[in-house]
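A single protein chain has been removed from this complex, and every other one stays in its place.
Take a look at subunit A:
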Amino acid sequence: MAAWVKGGAADADAAIDAAAALLAQARMPVIAGLCAELSAIRAAYGLAGAIGASLDPIAGPSLYAELGSLSRSGAMGTTPAEAIGRADALFVVGNAPWDRPIVASLAEGGPTRGRAAGAERTILSLGGPRNGATRHVAYPAEPGGLAIAIAHLRACAKGHLADETAYHDLARRLFAAQYGVVLYAAEEVGEHGVEMLQGLIKDLNETTRFFSLPVSDPFQGRALLQLSAWTTGQAPRVGFGRGLPEHDPWRFDGARQVASGEADAALWLASLPAPRPDWLSRLPSIAIVGEGSADATADAAEIVIAVGVPGASAGGAIWDERRGAIAYIPASGHAAERDAAAVIEAIRDRINAGTLAEC
């Protein structure tokens, strides 16, 4: 297992000792990234609880665009497999979803289950590419952006606008669906856009069935969100500085904490690929990263420990986007000496043992 301390190669135990010493001395440590298998995220929550750290996942911006709307008004959703099996109408909002494999999966066939089975699948878009490879009926977004466009569409769907814009036509097509699915990326649509979109979906369900399917962030946010909720009763970001988990997206924003000087140490956890933030170099830091990754280098942080990569050199429970669920994937090759959970737990054990005073 590769490890480095202050730029020099180190053995794993020495790196773990150094990481424990660094965190034990910190007054306000931040644990960030959290792009990893669930066992590692669980261990990170345990460590944060033990040392009073805060947790800030890199998936935050995508999660918050969804969570703000969710806690204010709720949602109506479905799963990828239900969309593929049942949807006779796919409504793609924005540009971001078009890169996802599910668009191609939906475009290549029609519904096979439910009352719409055998029907042709209509693909509609709002504010997306006009000339994509997938055949679809495209409606432009408003100049004011997607959220405004969705609001306009919802007003047309509710009959609140008397004009005859293209959105009336789009609304009619949506109502004609027997099982419709809205595909969008929450971060692109924005919090208010998501809330308006969910309102539109609820309106559609007065007469038909229509559900949302937000695309997953690529950083394990959906798996982490579940663990966070059952561990702390709340979503991330969360801090343990006062001996209880406190959810506060502004206060526990790692970048803000570093910029303001509140944070005095950081642990970056990314056993799966995730872009390392610039601010990590501005304070004493530890990076627990996937072995063989671009960040598994001596200069990634003050202390760097390379660990098993879920699905490659370690097993792990991770988010499966195609299934829309958490699934376990075993190591496909030679197992790494330690996985991220083992390293984090070892750091916590060292801190708990209280043998680091002279470090």
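Note that a contact is a pair of C-beta atoms (placed from the backbone, for glycine too) under 8 Å apart; a residue touches a chain by one contact, two chains touch by 3 or more; residues count from 1.
Following the convention adopted for this analysis, contacts and distances are computed from a predicted model.
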Worksheet, complete the sentence: Matching the hidden chain's UniProt record against "Formyltransferase/hydrolase complex Fhc subunit A", "Elongation factor 4", "Thioredoxin domain-containing protein" or "Sugar ABC transporter ATP-binding protein" returns "Formyltransferase/hydrolase complex Fhc subunit A"
Worksheet item: Which of these touches the unseen chain: A:77, A:145, A:218 or A:277?
Response: A:77
Discussion item. With the missing chain put back, one of A:7, A:144 or A:233 would touch it. Which one?
Written reply: A:233
Discussion item. Given that one chain is not shown, which residue among A:6, A:27, A:158 or A:323 touches it?
Written reply: A:323
Worksheet, complete the sentence: Touch rule applied to subunit A and the missing chain gives residues 38-39, 42, 45-46, 49-50, 67, 70-79, 81-82, 85-86, 105, 113-115, 117, 178-179, 205, 208-209, 211, 223, 225-227, 229-235, 240, 242-247, 315-317, 320, 322-328, 330, 341
